[in-house]
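The complex is shown incomplete by one protein chain, all other protein chains being positioned as in the whole.
Up next, subunit A:
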């Protein structure tokens, strides 16, 4: 059964006038125009595509969004910063209204956006449970019946009658999440809450959310940049870009699409200007499929050659801080490639990538033992997702070491 239906949702923001209109700003504009300068407020609020210059006074944060959510479905929403995810959630949680379109719902929607808003620092934890619960739409009787469970789940029993201003930030988040987790709306909207709290609590929170969606048949809309939690929780994922839905489907497929989509772009942008004077130059360098610790790493290089020659290739990886850590060099294994005139394709496959999750930079070198034909420093920037080198679940701690090895362990008694 469809519980929520979004039809042609669009949200327009006006550049430069967002939040302005006061006299002081108008005077500033006037002063700038007299000196023949650009309107100082034109760039404010450009959400649609941050990197490009605005060519219109208006920007569409969301454009013609259509989707349906079935009862009991856990829908993930992913996308880069500024893709419009939060704007969509704001409309869903009735904080603002769309410029066009309608959202129809058969259930009450409650949102859990950046938990802890609405906590009053002077009130005790217990008083804040009631206040926060009421803000989220619970009645006093509902909260009372769940009070003990909420306190237990938060793990803050000891501090429950202490003002919240004395809490650590972690405790505040725990308490706030606990209140929201025991909320019983028909549709729960969650934005990036799991990014906070320690590993133990994150695990607890994910488990609770699985219970909510599976056990009670609650519908959940979940926005996150953390692909692991999306993978763990969601049955379906929507991927957004520049205010539009660009993919909608089963979780794994959509995440793959999103990660590839992101990487192809990075790779292609860097090879726009090929140096035509070079005899041999790299034309394209793409990392295929998503990159995960312990999983297959697959990349493809297209090399343009004007001569027939035997070459070797080196792909070296640095940390995001430009510290070189890892080399894949065809010379080490005695491989070289015979270039023919025109485009040549070379594939690099690593069976089990030993890098832990994080951001890495790649350099690419093409040459012979005595000569460099082409060298690109930090030409690709890629993200390694959490994965496992064996099969015991994702590696969540790096302990400061970017490279890990699956050794053979033996224990003698």
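Following the convention adopted for this analysis, a residue touches a chain if its C-beta (ideal position, glycine included) is under 8 Å from a C-beta of that chain, and two chains touch if they have at least 3 such contacts; residues count from 1.
Everything that follows uses one rule, which is that contacts and distances are computed from a predicted model.
Hidden from the displayed complex is a chain whose UniProt protein name, among "Pyruvate synthase subunit PorA", "N-methylhydantoinase B", "Transport permease protein" or "Aspartyl/glutamyl-tRNA(Asn/Gln) amidotransferase subunit B", is "Transport permease protein". Residue in contact with the omitted chain (choice from A:98, A:243, A:362 or A:387): A:98.
Within the complete assembly, A:120 is the residue of A:70, A:120 or A:345 that touches the hidden chain.
Although one chain is not drawn, its touching partners on subunit A can still be listed: residues 1-2, 13, 18-19, 21-23, 71, 90-111, 113-114, 117-118, 120, 122-123, 127, 130-131, 134-140, 186, 217.
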